[in-house]
Structures are given as structure tokens and as C-alpha cells.
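Here you go, one structure.
All protein chains but one are shown in place.
By written order: A, B, C and D. Residues from 1 in each chain.
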Amino acid sequence: MIPLAPFLVVSAALVAIGVFGALTRRSALGILMSIELIINAAALNLVAFSQHIRTSDAESTAGQMFALFAMAIAAAAAAVGLSIVICIYRNSKTVNVDKIDLMRW
Amino acid sequence: MDFLPALIPVLPLLAFAVIITNGRRLGWSACLVAVGASLTSAVLAALVYSRVLLSHETLAWSFEWVRWGETALRMGVRIDGLGALMLFMVTVVGTLIEIYAIGYMAGDKTFSRFFAFVSLFMAGMLGLVVADNLLLLFVSWEIMGLCSYFLIGFYFHRPSAAAAGIKAFITTRIGDVGLLIGMILLWWTAGTLRFDELLLAVPALAGLGDAHVDLMLTAAALLIFVGTIGKSAQFPLHVWLPDAMEGPTPVSALIHAATMVAAGVFLVARSFILFAQFPAALTVVAWVGGFTALFAALIALTQNDIKRVLAYSTLSQLGYMVMALGLGAYAAGMFHLITHAFFKALLFMGAGAVIHGFHHVQDMRRMGGLWGKMPWTAWTFLVATLAISGIPPLSGFWSKDEILLGAFHESPVLWVAGTFTAFLTAFYMFRLFFMTFTGRQRDGEIHAHESPAVMILPLVVLAVGAALLGIPGSPWMGLWVQHSLDVPAYALAHHHHSNLVMGLSIAVAVAGIALAWLMYAPRPTIQPARVARAMGRLYTLSLNKFHIDEIYAALIINPTRALARGSFRFDLGLIDGAVNGMGWLQRALASLKGLFDKWVVDGIVNLLATIVQALSAVFGLIQTGRVHNYLLLASLGALVIACLTWWNMG
Amino acid sequence: MSYAEYLAAIGPEIALTIAALLVMSIDALWPRSVRAIPWIGIAGLLVTLAMLPMFRAERVAFSGLLVIDPLAVLFKVIALISVILVALLSISHRPLRGFHEGEYHTLLLFFAVGLMFLVGAAHLLMIYLALEMVSLAAYLLTGHLKLDPRSSEAALKYYLFGALCSGLFLYGASILFGLTGTLHLDGIAEAVRASGLSAALLAALVLMLIGLGFKIAMVPFHLWAPDAYEGAPTPITALLSVASKAGGFAVLLRVLAVAFPLEALDWQPMLWVLCVVTMSLGNVIAVRQGNIKRLLAYSSIAQAGYVLVGVVLMRQTPAGLPSAMIYLIAYLFMNIGAFAVVIVVSNALGSDKIEDYRGLARRAPLASASLAVFLVSLTGIPPLAGFIGKFYLFAATIDAHAYWLAVIMGVNSVVAAFYYFRVVRAMYLDAGKSEEPIGTARPLQVAVGVTLLGTFVIGVWPQPFLLFAAALPLGF
Amino acid sequence: MPLLTITTFTPLVGLLLILLFVDGRRVNTVRWMGVIFSFLPLLLSAAIVAVHQPSNPDFQLVERLSWIPALGIEYHLGVDGISVPMVVLTALLSFVAALGSWNITDRAKEYWIFFLLLQVGMFGTFVSLDLFLFYVFWEIVLVPMYFLIGIWGGPRREYSAIKFFLFTLVGSVAMLIGFLAIYFAVEPHTFSIPVLLGRTGSLPHTLQSVVFLAIFLGFAIKVPVVPFHTWLPDAHVEAPTPISVILAGVLLKMGTYGFFRIGFPLLPEGARQWSFAFAVLGVIGIVYTAYVAMAQRDFKKLVAYSSVSHMGFVLLGMAGFTLVGFSGAYFMTVSHGVLSGAMFLCVGVLYDRTHTRDLDAFGGLMARMPIYGGMLILFSCGALGLPGLSGFVAEFLSLLGAFGRHPWLVGISVLGIVITAAFMLLMMRRVLMGPLNERWANLSDISARELWSLIPLAVATIALGVFPPLLMHITDPTLARMLGIIGFEVAP
Partner (left out) sequence: MTEPASLLAWIAFVCLVAVTVGSAVLVVTLRNLFHAVLALIASLLGVAGLYLMLLAEFVAAIHVLIYVGAVATLFLFVIMLTVRIDDAALRQSNRQVIPAIALCGAGLALLLAALLAAPWTPVEEIRPPGVQQIGHDMLTTYLLPFEVVSLLLLVALVGAVTLARREDQRT
């Protein structure tokens, strides 16, 4: 079976890419997508751990359960995020983060 | 009944309170209250000093003034021989001058205020005389200083009078502060300020031979002498007395001739036990006295204002008294003080009468030939001039002779200086007399008139006093005055009589009068103007008082004012930085130099406020309003935290 | 777990959920009864608050997922009181009137439910879930005034920042799960004690700290706060600054005190630095703020810094934790009171600029007096609540011999006084443009009254509150 | 009968009555209530003096209630030799200031509310025996003072008000840290001063000196001691007259009272280590501010700087660690309270008539206002230390006390006395002497109300000057015992 380490590397890579995306995308949607990536990476990490490490039998499904809930929550968060993006679009006709700086200093 | 002496100073104090509170209602009758009070205290004093002088006992009464823990400060009165004599002089002269002032001050609208302050002054002087400890003496000393400030500045609408008042108070204050420190030093070394306890404590301490204690006591003595220099206008703190002539003449007579200026000498006499134990202190006193006497006489030669001449002559005579005390001739010094009070008061009042009659003109060059118009004043003035010049059998001769005798035995240099000063005294006094009373009246249109009776009476009484008062102190009555001073054992031995000294002093006096006659008589043989040209530099130096005032202005007054302005700017600039304002912020951030100016000019306090504003502006900028900047900064922050903690933990 | 035990464990939460659902359905079915909805919501909250004392018995519920202990109960009280007050504030907040009030109050109640679960959660999954629920409700409430560009911009920034942070929090939690093999906080603690310090453990802690730091607006995760506070409707700003921050502190305390024992990983120096930076940066930037909401935002960041002082010292001195608690309680009343008055002014003048506060003392004497009291209390002047909080914090620092921290706190409170008094000066010392008086709506008067009372009572008679706060055993 | 609580909280009752029941527009009723509730504490303070037996140095009229048991804090009031005179001084000056505030009609209700709150804070500070309670009352004074200077002050009032507030706040934060350090250093932790009195002497010396430094900062800003004094001239110049009277007369004394009550007795070792620095600051205070005062153009600033200079004597007197030094320092605290209060009233009388404080604008007023001139001369003489008035007794005793340990510093400080005499006389000349400035040709002399607020102060100055035991018999036993606690007394 594939050992644990590669999975950790993949999820770490995905997190890094996700953070990079969040920092550099100019469109709010781009940032949303990057954040989805991060959450997926975390879920992957959880599942990888739940399969590979010894846990007490009461918590054997803890990892997968957490991943499942994380997905549900991510979906809800995405919905909320997108509705906010739509609001912003309606008000200031752009989703470009550079231009949304009505409030500063 | 022994608290009777305590009443003597209290009566004038009550008079002062009465006059000052209902000045308006009293109006003219204020002078009655004042004179009444001083008369009653004179009578009381008479009772007291007659008992003390005749039966050689000392009256003392004291109460506990302040207590902390176990130690307590007792205050009270103590009349001994010295006190008795001073009481006699102060009350007699004081009352006479008050009577004279009624005439002189008549018509002045602030009449009541004048008598209020005169009464307060009398209270201060009497308090000084009867005090049994240095603290009460210091209290009355300062009250007199305040009265002299008010009385000098009495015509307060005249700026010069106000300035003279301040000059007097500040200069004497410098002296008082020296006295204050001296008292405190004395308290810490001798443990007491009461004169009777000092009589025992000081010899005991001196006997120990402990160098430190001796040093402390000598320092205390010298500091107390600083007080005398201030109050009795000895060099270098003499500058205020000539300017004090701005005050009305009775004030000059009472305060700046007879009583207050003598207080300094009285102080040295009172604490003579301290000086006697340490010859170093005595020599300082002697030399300061001697120098002042000579120095003042030199200046008096060329003065043209009648009151200024008398002022410098007072300076000179005070120098004599201080020199006498410095030479250990304790009794001679005090006897001269008594006699000087009488004839100097008379001289001032005479001058006052002249000025009063001459419509407030004080310049001698415009006077002359007043003998005919003011016969009484002239006669009394002549008696006093003779007395001060030291012509026997008047009082001045006896007292001055005693001093010169003492000087002759102790320090020949001072004796020569003293004798020469005696010559100068005789010269300038008769220069004044001849310029004023003999010859023609140089300024034609002022028609002088004789003073009213109320002014003449005191003149006559004092003239009698000036004439006869020498006798009790002369060998004819066996130096009764000196012995009644119950000269303390510690005072130096009395010197035997010497004909040489007496003869020489008479000769010198006559020579002075002759020279004055030659120069200033109705038909002068020696033209004063030519002599002045001949003396050249010396004459001009003496005329403008050796530029002492200018030196002081340059050395002390202006630097103090500059220091004051500097401190205020320092306070405003460096510490407070009241000059703040946000405008500074933008410019300051621009240049490093700006920051330095900011620190120096803006002051530490406001610099802190400005730094906070600057930081606030800088950190405020990180809030760019753009989300991705936030995200970048946040993740950067997280990374930094992780690394730091790991490095810290690792 | 029998149903009786369910009820016993989460009775209040269930009641509040019912109330929330009730509010939602009434709004859906009888739109005309929109006036009554907020009061129903408040009634539901009050009932829940009343139920709390009955459900105080200490127990671990749902096989370790949820725990009822003094910390949880105290924070539930804080959460409920602050949401009630915010609800009161929202009733008379003019922009909110008639703008989907039903949904607004439903979300508010769900926010409260989420908060109650958050403070009780002792299991990573439960913590993440409650954290997300509270955050989502907060994003939506912040963006509620969708016609106003500032509100939606605030919501966007808040959302993006929050989503990233919670994503990283999740990743950190996954690493922690990997290291310890369990999601229960006390289980994690044992595993961590056994395995000792490792780089991965530190990575997990830092990543989780990002999520929690975001919640309490700790520097460097505070950047969203000023814009969100300024943009959001004022009642929501109050909600964020008090309730959501208190929830964040509850989780931070639980995670740090239980899951990360000091022997394994000494997180105190790190938190010490963060606390000092938060306190100082918050105070310093606030000095030049022109908008009152932004000023209160930075002040709230700085106050978080002060509470962190108690958290940092909770292992060194018994006074550590109670001082943080008492400060939070005092902070609740002062802050919400201040925001209540901000609403009064913005209702009347329509602006939040400090210049417009000039001469307020003559126009609205009561409102300006109470704002002055709140600001003075925030500065820490006796006999008000802020002083008791600050005093107890100073006591903690001195008892823990953290003298430097005390000095820094001192300097900060002086800088804070400067900008609090800039507002007081505008109100009392400067002359206003117009003189006509400003009225205050009834619910606002109630809110200001309650907070004013709270500020004075804690200030003058802090004894009961201290006992309540001191009841927290150190090791809970 | 809890006399102290009643005295402290009478103004609070007045405040609440005005706040709740009196309409802001009825200025007259507000004024009358304000004056009445400022007068009541004067009667009560008289009662306190009557009840207090000076010979017994222990705390009397003690009231003790447990307030915050969780922290061991009690509501603990009590008076002894050094707090009774302070209470009387506060009551007297508050009444005089209340009289002085008669013609303040703009926002009168708020004025009197803050004024009465100020009194509560002041009375509380002087009677509280619990460090926490002391701190609470100490801080209560801050806010009303800010508003009183800020709202009714002169042109730069905002700047001065916030400066005053921040300065004092920095001081009180340092003080709070100091109190807490004492609280935790003593087993069992307590704030109560009587308990601490015996205990803290034995604390380690390094701790004592550091804590003393913190507490010193707190009190030094209030006294004020020189480097921290820059708030005083601004606060005074901008504050309305009655408030400057209170500020100079009472608030400055809270600083010195702090040294007497907390600084020296609780941290004797710390005090001794810093005694030389203390004395040096005192002397700098005397000489430096005297020079600065000399350069002033503004009458009020001159009086403000002169009051900083006088407070220098208090420091010098205490630094001597002798009973006479302490008595002198305390005497100066009271005498300065009376004198500076009166001087500020005089400035106020002139300012109300001429609306200017520039000394050069006056001249020859003695002719127009003889009674006022007399009063001004009396108080100026008191201020420059003329014997027969309270200023001299204080200066003499302080210098006497300090001479033992710091002879040279006393020598230097005497320069300050000369400079003080100089600028006081210069002031008198510029205001009263010289030709009458025709601008003030029709100036009215001092009114009855103003005169009657000055007369009690004049009587106090003269009485204290002529018969000091009037005050010293109260303070002496307490100071003696305090020095016993401090444990080292140098010679007489």
C-alpha cells in the first residue's frame, strides 16, 4: 500500500498552491477557488491520517468523519462566499480585489 | 511684672493694625495714634531701662513658641545693659522723628498709611532690641526690611522710588539670607539660638579645640556678619542706602540714619560671644568696617545732593562702628552708635527742614545763605556738624576718640585710615554746611522759609542731646555708659587713655574744617572747580560712586535676568515643547536634521506625543484597504511567528 | 446517551434553536408581523439565559464532544447577554428597519447557538464546526445591508480572510490529528505529553493559532477588523467586537490550556510577543482615526491585547485567568454601550465622523454623558468597570513578576486615554454646529441603560463578578 | 456616626440632587445648592477637628467595611494628625472656590456637578487608609478636573486639559504598579495602610527602592517635582480662577500627602536611598522655577511657577529625615495651600475686571484698589517668606530640618528665596506701583464677596505665621511616630 509520507507531501503542496492562489489572484472568485483547494488538501490529509495511524477503536472513523463534515462545511462556505461576491458585483460592478478598497487607513 | 518689656514692641504693632484697618476714618488723627503709641512705649522703656541701668539686673521673660518632639523653640524678651541703651536711643529718637514727621508730612493725602508703616517699623525695631533669641531678632529684622521697602517706595507713583524700594529690599534680603543660614548652622552646632544659652554653649564648644566645630562656628559668625553687611549697608552691599533717599526725609532720618541701619551693628554686638572666640572673624569685621568708612567718606566728598552726602556719611560712621567691634572695642562701638543716632537724626531732620523750606529742592549748588532765613535750623545743624566732626566737648568727639584709641592699640593701619576718615568727615560735613547756610543764595527765585514749630522742637531737643550726650561716656563721668554696658568678661581689656590719640584727632578735625572754610566759605580762596580739575580722574571716580552700581548691573542684575529668560525658554523648549503642532510631523519625518531640531526645540514631552502620532501614521498605512495585501501580511506574520518560536524553542 | 441526557447537556441550545426556527417561520408565514419578530427573538434569548443556571452541573457530554464547565457557562452568559443587547440595538438601527429583519434576527439567533456550541466544544471537529457556523453567520450579518457597498465590501474582506484562516486551521487540526491519533482535546494532551515537542506539533499549533487569532483579531490576523467593523451595520460591529471575540477567547483558552500542556510546548513567549504587539499596534493606530467605528475597532483590537495578557500569564499566577474573564465581562458592557450611542448619533446625524460629534453634549446630554462614561471606563478610570478589569490585569502581571508587561500595559493605557479623550473632547469641549436636541429610540435607551448600569455596578461592587470569574479552576 | 463617610459623600449627595432635580436653566438655584453643599463639608471638617484628639497619634474615626474580599480590599477610612489638616484645608478652599465660582453662568449645572465630584475625590483621598481606595479617589479627581479646565478654561484649554490628564495618568499608572508590588510583597497580601505600616519596613532594600521610584513618579507628577512640572503652568493659566485655586490649593497637596502617607512610612529604606536625589530635585525645583518665574509676563503663570518653587521646599524638608524637617515640609504644604489659593484668587479678581493677565498692562492700581492692593501685598509677602506669616515658618523649619544631611543643598536653595523675593516685588511694582495706567481709571475695588473669600485665608496665614503650634500640635505626634517607624532620625 502507499505509505503515509507521499500523501502528506501532496496535501502540503496543495495547501501551498492554495495559499499562493489566494495571495495572487486578482478576482475574488480566484481566491475562493484557492481556498477550496486548501480545504480539500486538509480533508485529504485527514483521510490519509485516519487510514495510516493507529487510533483507539472508538475513533477509528474520526478522520473520515472529520473529512466528510469539512466537505459539507466547505460547500456551505462556498455558497455564502459566492453570494457575497454577487453582492459586491451588484454594488461596485467588479469582483476585482484591487479595486475594492473603499475603506482604508 | 517682668512681661512688661514684651509690651514695648506690641504697642506700635497695635497702632499699625488700628491705622491700617480704618485708615480712611482716622485721616489726620492717625498720627496721634502712632505718636501716642510710641510715647507710651517710650515711657514703658524708660521704666525698664532705668531699672536695668541703675541696678545692673537683666529682665527676662519667655514663652514656648514652637515644639516638635522633645525639642522646643522658646521666644521671649531679655533686657540687659546693651538692650537698655538701645531702648533709650530708639524710643527717644523714634518719638521725636514721628513728631517731626507730623509737620513734614502734613498735607500728604496718604498721611495715615505713612504713620501705619512708621509704627510697624517701630514695632520691628523695638522687637529686635528686646529679643532674647536670634529667631525673634530675625523676625523683627525682616519686618523692618519690609517697612523700609514700603517707606522708600512711599511715593509709589514715582518709578525711581519703587525701583529704589526693590533695590533696598533685595540687597538686604541677600544679607538676611546669609543670616538665616548662619542661624541654622548655629542651631546645628550649638543647639540653641537663645543669647543667654549661647553665652554658655559657645565658649564650651570653642574650648573643645575640635577643628571642625571651630570652623563651623567661625562660618556661622561670618554668615551672621553677612546679615550685618546687608542691613548696615557695609561694602559690598551698601548700594541700596544712597538710593533709599528717595523716601520722605523723616523716613531717611528714622530708618536710614538712626535705627535700622544700626540694627546690623547691634546684631554683631548681641552675638559678640561668637565673634570674640574667633579672631579670624573679628579681623574680617574690622577690615570691612574700616574699608567701608574710608570708601564712603571718599564718595561723600563730591556729592551735591544734600541727602546723598548725609547718606554716605552714615555709611562711613557705620563703618566706624563695625571697625570698632572688629577691633574688640565693643563698648566704644556701641557708645558711638548711640551718639551717632542722635546727631545723624538731627542732621537729616535739619536737611529735611531745609528741603521743606526750599520747596523740595535737594541740590546744594542752588542753596546758600540760608542762615538768615532759617536761623533755628542753621544753629541746630551747626551743633550736629560739630559733633560729627569730633570737636570736643560734643558727643561725637568722645565716641570717635574711644574708637580711634582702640584702633591705635590693635591695628595701626586701621588707626591711620580712621584718622584720615575723620579728617575727610570734618571736611565734607563743613563743605555741606558752608554751601547750604553761608554765602549768597545761588538760586534767586526760591524764597526759603523757616519750618513750623512742630519741626523745630525735635531739632532743638536732639541738638541738646547731641551736645551733652558725650559727657556720660567721657572720662569726666568715668566712662559711665561703657561700664553700664556691663562689658562681658570676654571683651578685650579697656585701654588706658592716650593724649597723643586725642590730640591728633582734634587736630585732624580742625584741619578738615579749615580746608572746607578755605574752599567753600563766602569768598573761597581755593576754587573747588580748580581742585576738581587737579584731582582729575579721582574726582570723577568719586562723583559717580566708583561705578559700583554699573558694575553690579553688569555682573549680577543683567546676568540674572538673562538666566531667567534662558530658564524660561529651556522650560518651554526642552522639557515642555509647548511649541507643538501637527505641522511639524510631516516636515520632521522628511529629514533627519528635522528630527534633531524636533528633539531640541520641541521638547521631550511633546516629542513623545509626536512620535506616537508618527508611528500611528506609519502603521496606519498597512491598512491598504485591499484584501490580498491583508492575506499576504497575515501569512507572512504566521510564518514569522512559526520561525521565531521554533528558533526560541530549538 | 439517553434522550434525557441529551436534553440535560444541551437544553439551552435546543431552546434557542427552537426560538430561531420560530422566528424564521413567523417571518415567512406572517410578513406583516415584522414589528414583533425581534422581540420574539429577544424573548427566546432571555429564556435560554434563564435556563442556563439549571444546566450548570459539570459533565462531559456526547462522549467528550461537548463539555459543561464553569468556563463554558461563563462564556455562554457573556455570549447571550451580548446577543440580546445587539438585538436591542438592531431594532432601532435605522438602516436595518424593514430590510429583511426576519432573516437578520434568525441569523442572529443561529449565531448565538453557534457560539454556545463553540464555547462548550472540547473536540476538534466540534470546534471547527462551531467556529465555521459562527463565522458564516457573522459574514452574512456583516453583509446584510447589501445595498450599501461598504457593507458588502466589509463582508467580502471578512469572508476571504476568514475562509483562508479557517482553511489553515483545518489543516493544522489535521496535522494534530495525525500526531496524536485523537480529536479529543484531553486525548491530544496526553499524546502530546507522551511524544513531546516536535516541529510538526509547532506547525499544528501555529496553523491553529491562525484560525483562532483571526477570531479574536490578534495581530497579525487583525487586518480584516478595521474595514469589517467600519463597513458592517453598527449592531453587528458590536457583535463582532464582543461576542465573536469572546467565543474566540473561549476556544483559545481551552485549546492552549488543555491541548497544549506547557511541559511539551511552551507557547507563553510567543503569546507574550503577540499580546504586546496587539496591544500596542491597536492603541497606536487608533490615535489618528477620524471615524468613530474605526477608532472603536482599533480600540477593540487593543482590548484583545489586554485580555491576552491574562491568557499569557494564566499558568504563572492564579490571578491570570480570572483577570482575563473579568476584563471580558467589563469590556462587554463598555463596548456595546459605546456602540449603542454610536447608533443613536448615526441615526440622527447619519455620520460616524468624530468631527460630527462636536458639541454633542448640548444636543444629546444623556447620550453623550453615557458615551463619556463608557470611554472613561475604557481608559480604566475608577469607579468604573474598566478600572476593575485593568486593575486585576495589573495585579496578575505584578504577581507573575512580569514587570515589563505591566510597564507596557501602563504606557498603552496612557496612549489609549489620548484617543478616547479626543472623542470626549469633541463632544464636550468643542462647539457644535447646530443646537437642536437628538432623541433616542426606546430600545436604545434600554440598551444604554443596561450597559451603563453594568459599567457602574462592576466598577463599584465587583465582588460577585470576581467570585464568578475566580470560580474557574486553573487546570479545567 | 460615620463622620468621615458623611464628609466625603456630602458633595456627592449635592451632585445627585442637582443632577436629578434641578433644571439646568435655573442657574441661581444651582449656584446656591453648589455653595451650600460646598459649605457643609466645612462644618463637618470642623466637627472632625473637634472630635480628633491630637495627642493620640493613632488613626481615629476609623470606619472599616469589607468591599472586595476576593482581593482583600476594604472600604477603610480613618484620620490622623496629617490628614485632619488636609481635610480642613480642602473644605476651606472648596468653599472659597465655590464662592469664587459664583458668576459662572455658562453651563452652570455641569460646572457644579463636576465641581462637587472633584470635592468627593479630594476628601476621599485624604481620609482613605486602603491603598486601593486611595487610588480610586486619586483617579476620581482626574476626570472632573479635565472637564473643568477643558470647558470653562482659557483659549488653549483643550491642550492644557488633555496634557494635565495624560501627565497625571502616567503618574497614577506607575503608582498602581507600585501599590501592587507592595500588595504582593507582603504576606498575607493586604492593601490596608495601618497593617502595612509595621510590615513593609522589613522588605528587601532593592525592592523597596524600585517600588519607591514607581510611587515617587506618581506623586512627583502631582507635586509637581521639576522635570514633571510642565503641565502646571498650562493647566493654571487656562483653568478658570476657582479651579486654579483648587488645583494649587489642594490637588498639589495630594502629591505631598502621598509622600507623607505612603511614600516615606511604607518604604523607609527606599526613601533613604533616594533621599539625596530627592533633595537635589527639591533644590532644583526651588531655584530653577524661581528663575523661570522671574521671566514671566503672565501674572498667573508667575504664580504657578512660584508655587512649583515652594513645593521644592517640601521635598527638601522631607529629604532631611528629621522631625523638624517633616514638620516644616507639612507646614509648607498647608501654608502653600492657603497662600497659593489666595494668590490665584487675587489674580482672578484682577482678571475678572481687566480680562488680561499681562503684568505690563497694569500699573499704579494701588491708588484705585487700595484694599485689593493691601491683600495682594499681604499674600505676596507670605509667599516670599516674610516672617510673621506662615510662609517663613515653613521655609525656616524645612531648611532647619534639611541642613543636617544636606548643608550645601540648603545653601544653594537659599538663592531661590532671594529670587522669589525679587520676582514677587517686581510683580508688586508692575501691578500696584508706578504711574496709574489710564486704561484702568475706573476700576472698582474688590467686592464684598471676593473680600470675604480672601479674609479667611488672610487670617489663616497670619495665625499660622504668628502661632505655628496651632497646626503643629496636631501634626507633631503623628510625624514623631512616623519618624519612629522610619527608624533613623538625625540630631535635632
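In this text, contacts are C-beta pairs under 8 Å (C-beta built on N, C-alpha and C of every residue); 3 or more make two chains touch, one makes a residue touch a chain.
The structure displayed is predicted, hence computed values, not measured ones.
Check the whole complex and report which displayed chains the hidden chain contacts.
A, B, C
Against the chain that's been left off, what residues of subunit C make contact? List them.
Spelled out for subunit C, the touching residues are 1, 10, 17, 24, 31, 62-63, 65-66, 100, 103, 106-107, 110, 113-114, 117, 125-126, 129-130, 132-133, 136-137, 139-140, 143-144, 146-147, 175, 178-179, 181, 195, 198-203.
Across the whole complex, list the residues on subunit A that are touched by the chain not included here.
1-10, 12-21, 23-27, 29-30, 32-34, 36-37, 40, 43-44, 47-48, 50-54, 58, 60-61, 64-65, 67-69, 71-80, 82-87, 89, 95-98
For subunit B, which residues lie in contact with the unshown chain of the complex?
628-629, 632, 635-636, 639, 642-643
Just so we're on the same page, only the chains that are shown with their structure count from here on.
State the pair with the higher C-beta contact count; candidates are B-D and B-C.
More contacting C-beta pairs are found at B-D.
Go ahead and note the Å separation of the Cα centroids belonging to subunit B and subunit C.
Subunit B and subunit C have C-alpha centres separated by 77 Å.
How big is the gap, in whole Å, between where the Cα atoms of subunit A centre and where those of subunit D centre?
66
If you average the CA atoms of subunit A and of subunit C, how far apart do the two points sit, in angstrom?
Averaging C-alpha atoms per chain gives centres 26 Å apart.
Can you list the residues of subunit A that touch 2 or more other chains?
Expected reply: 19, 22, 28, 31, 97, 100, 102-104.
For each chain, which other chains does it touch, given as pairs?
After working through each pair, the chains in contact turn out to be A-B, A-C, B-C, B-D, C-D.
Where on subunit C does subunit D make contact in their complex?
Residues of subunit C touching subunit D: 361, 376, 379, 381-383, 387, 391-392, 394-395, 398-399, 403, 406-407, 410-411, 413-414, 417-418, 421, 424-425, 428-430, 462-463, 466-467, 470.
State the interface residues of subunit C toward subunit B in the complex, per the touch definition above.
For subunit C paired with subunit B, touching residues are 156-157, 160-161, 164-165, 168, 197, 199, 202-203, 206-207, 209-210, 214, 219-221, 223-224, 226-227, 265-267, 269-270, 273-274, 281, 284-288, 415, 418.
Mind pulling up the subunit B residues that touch subunit A in the complex?
Checking each residue of subunit B against subunit A gives 620-621, 623-628, 631-632, 635.
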